[in-house]
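Below is a slice of the complex: some chains, not all, each in place.
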Amino acid sequence: MTAKDQAPPHIQLGMTDEEYEHVIEILGREPMAAELAMYSVMWSEHCSYKSSRAHLGAFSADQPWVVVGPGENAGVVDLGDGWLAALRIESHNHPSYVEPYQGAATGVGGILRDVFTMGARPIAVWDPLRFGPLDEPRNRYLLEGVVSGIAGYGNAVGVPTLGGEIEFADRFSQNPLVNVMALGILQRDQLVLSAASEVGSLAILLGNATGRDGIGGASILASASFEEGDEEKRPNVQVGDPFEEKKLIEACLELYDRGLVEAIQDLGAAGISCATSETAGNGGRGMEVDLDRVHLREPDMTAGEILMSESQERMLAIVRPEDEAEVLALAKRWEIEASTIGTVTEGPQLVVHHRDELVADVPAASLADDAPVYHRPFERPGDLDEIWAREPEVPPDVDAAATLRLLLDDPAIGDRSWIWTQYDHMLFLNTVVGPGHDGSLLRIKETDKGLAVSTDGDALRTYLDARRGAARIVFESALNVAVTGARPYALVDNLNFGNPEVPEVMWQFVEAVEGMAWACGELDVPVVGGNVSFYNQTDGVDIYPAPVVGMLGFCEPMPERPPRLDRAEPGMSIYVLGPETVGDFAASAYDRIVNGELRGRPADVDGDAARHVVAAAATLAHTTPVLHDISSGGLAVALAEIAIASRCGLTVDTMPGPELFDETPLRFVAVTHDDELDTNEPHRRIGTMGGDVLDFGDAGRIDLAEATELFRNALPRRLH
Amino acid sequence: MTVAVVVFPGTNCEHDIVHALDLAGAESELVWHTDTDLSGAMGVVLPGGFAHGDYLRTGAIARFSPIMAEVERLAIEGTPTLGICNGFQILCEAGLLPGALVANRDLAFICKPVHLRVESTESILTRSATVGQVLEIPLNSYEGNYVAADLDAIEADGDVILRYCDATGRSDETSNPNGSMNAIAGITNRGRNVAGLMPHPERASESILGSEDGMVLIESFVASLTVPAT
Amino acid sequence: MTAFRYRVTINRKRGLSDPEGATTRKALQDLGFISVESVSFGRILDLEVDSSDAETAQAEVEAMCAKLLANPVMEDFTIEAVS
């Protein structure tokens, strides 16, 4: 027995004494066992955002096209003509470390439920991933498991995965990051929210049977750091069932179509207790719940287990009593189980019975609304000045060919098709620009509207400067959607950080949030939702701060032939647009791969310039065959990617060697026929497509075939 | 009803094939797997997806859905019947096409365009194509690896209608994406009215999606609706 | 009525490709287990059947295998009673 086992129950459940006192104050008595379990999970970091909430107000969702901002299951924006888009991002970091396949799979399942809970049909998924270096077998195992989990669930549930992102760094070895973003579309009259306001309405539980899956799983796994020998956490593996989810999606969409639900909520962390208290609390009501009516997988479950179970693929629909029979019949037709487990009451109490015993009687809204808010101390890391003082070095006569060989062979730069060819990325016939490009572009059939998405993160740069790093992620993702022809329209963020009780981590968090909020403001992009994942720490080592964004872009009309990397042809001219380079090598691919260093301070971004460049790119996308943003690896890598995709060599004018690998943000390449670059934006013609060599003049040359081989094999050769 | 597109729980490509049939000028209707009447259908499509989650064995449970007795009746009577991907797997399980589909050689899901060579035009799927024609059509499957015990008989009979190949039409180990025996991507039955293929022609039905090569197959099927296949 | 238990073992027919077996063998060898000569994969299904007697139960399981659980085109199966 460890000391923890002898501690009072609330300590065992991860609650502080103060939090426990607060529960007593709310109830006017000591909580019963099931009540304590409910508060402990609902007030966990994962569910309550208690460490982050005080700072998230920096984000604004204040734009006229925002229909639903943060707070609901997904953000919703208006696309005109009655069309809406719903988007959300989530992390499944700890579950994916414990069991990569199921962790990633259930992450996909969960994010899809967030989107179809809003009334939307999910049409695409993205998967930003972070792992430790691939020379460790365990990291290869995690990557392969996560990718096959996303494929296994996403493909079978019938939602295409249109891209993602991947980064490798030592601090992710013990704590990989698995984020998933989903996008859905709906008609305005199908929008459903989660507030149960009509007294007498019924709560119907739909989908999977409730079993002992991950009791307290999400909250325990997501709210505590891993220590050596933490095997007890292992039985908390939740198993995903994409088949059940597919039926659930179709059933729910039909329920919305027929106007049969008043409100609906998916079951995630804290299962039934969360879904019942949130629907009732959001509507200012209460609810009577009878746990004996819950369909169970294991008959002998306790009240606490039923309330807290995190069995996957379940939804709670709030339905008018006169519609109950129709809802149950519809569930039967779609071959899903349904049981009426509760009734909405005047309020405010959530009253739960099990086997004729009262097991909980708490103010419904208190579980969500009375959660503590912490203003955790934060402190600038002491070594930052020293890190900034160390400047990255690039020799003026850098050998472009030798450097490119190293960079193209890097698993975070090389071809990622090993990942995305395992994902169905074509289902629904909407994919106009798929994975392998800066952003993906989807059409909305029967309209001239297009949606673009890019997910981006940059943990190393954010580690060097959390404010600038996070801001630059926003600008990069904006440019990524712009080069498909879309303008940045809404953003969701996933803030993956270490232990918030460490002041330096909290400082990174606050800086990143402010940097990100500033960048979004400069671009007029509303933040419509997000997720915070703290405690990404193992054995006292915090991850690099890894905010991730999912940027939604919107265009109408769609470009007739959107730019693609494979549309360059011999004889076309190559242009560079955007600001002059400033020698930005901190956390660059060059410094990381060639020098093996992480140091210096990343360059700042001028907000006005950013807005300008992004708008120019989105306009040019309507007339230019190839547009590609310059990011990791600089101009040299961007050009190589175009040449490889188009199977066409190129020659560029001699330029100062370092300029080829400079990562000054907000620059992009355009390739088009001479004199056809239709822009007022300053641009520079730097070369010509043609031949079978990448020719960088005095800086060196490399055969296209060799570059292609290195690029294509960068990931596979490390995995097999 | 013109074309009946059968939907099993877990099917997900039904709207995509309806879209492609529409482009080819054919009307279609979705039919739920518990229905039992397909009278009036001039053709039947079993679309792609994961019927019954692909649990137990791909196609195994779907093959016993109530609608399948009717699908079998029509197929035996000569109605054009097409299985795409999961639909192909179901037709094999049901014994309407020979062979079976097992896990890909590399045990990974494959979603990418592949090249196919038309081997025979004597089928509802290839009648408008030409022998030797090379088509670029996306594949999207985990269990796309074709196996058959009586391969020689299948070949001798001319049942193979599509084979994986490279862009120039040559077939070898490197152009075979999933390990299928004899690089078989699509086959037909003896009566030539039932056909199945692993790649998805509906995903190559518009230039904005990257390829229109699938339309010759969809159009063959649509042409078969009015002119019964031999 | 008594509950009878059976274990059904389903194997790929000889001569048909067994990508799971081949890939696993390669993965084992890559991990340094070079002594592995062959790997073949099968699935097991543990079934519990309610029946008045063992004979009826076994016949039922045989029927299940023939009809649904195994695909005669590519698989063989064996049934074993478990006590």
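For clarity, chains are labelled A, B and C in written order, and residue numbers in each chain start from 1.
The rule we apply is simple: a contact is a pair of C-beta atoms (placed from the backbone, for glycine too) under 8 Å apart; a residue touches a chain by one contact, two chains touch by 3 or more.
Bear in mind the structure is a predicted one, so any value in this text is a computation, not a measurement.
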| item | value |
| --- | --- |
| Copies per chain type across the entire complex | A x1, B x1, C x2 |
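We adopt the following convention: only the chains that are shown with their structure count from here on.
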| item | value |
| --- | --- |
| Gap in Å, rounded to a whole number, between the CA centres of chain C and chain B | 29 |
| Rounded Å distance, chain A centre to chain C centre (Cα mean) | 40 |
| Residue numbers of chain C (touch at least two other chains) | none |
| Two or more partner chains touched - positions in chain B | none |
| Touching residues (chain side chain B, partner chain C) in the complex | 56-57, 60-61, 64, 92-93, 98-100, 102-107, 145, 147-149, 179, 181 |
| Chain B-facing residues of chain A, complex | 148, 151-152, 155-156, 158, 241-244, 246-247, 334-335, 417, 420-429, 431-432, 443, 445 |
| Complex interface listing, chain B residues touching chain A | 9-10, 12-13, 15-16, 19-20, 49-50, 52-55, 108-112, 138, 140, 142, 200, 202-203, 205-206, 208-209 |
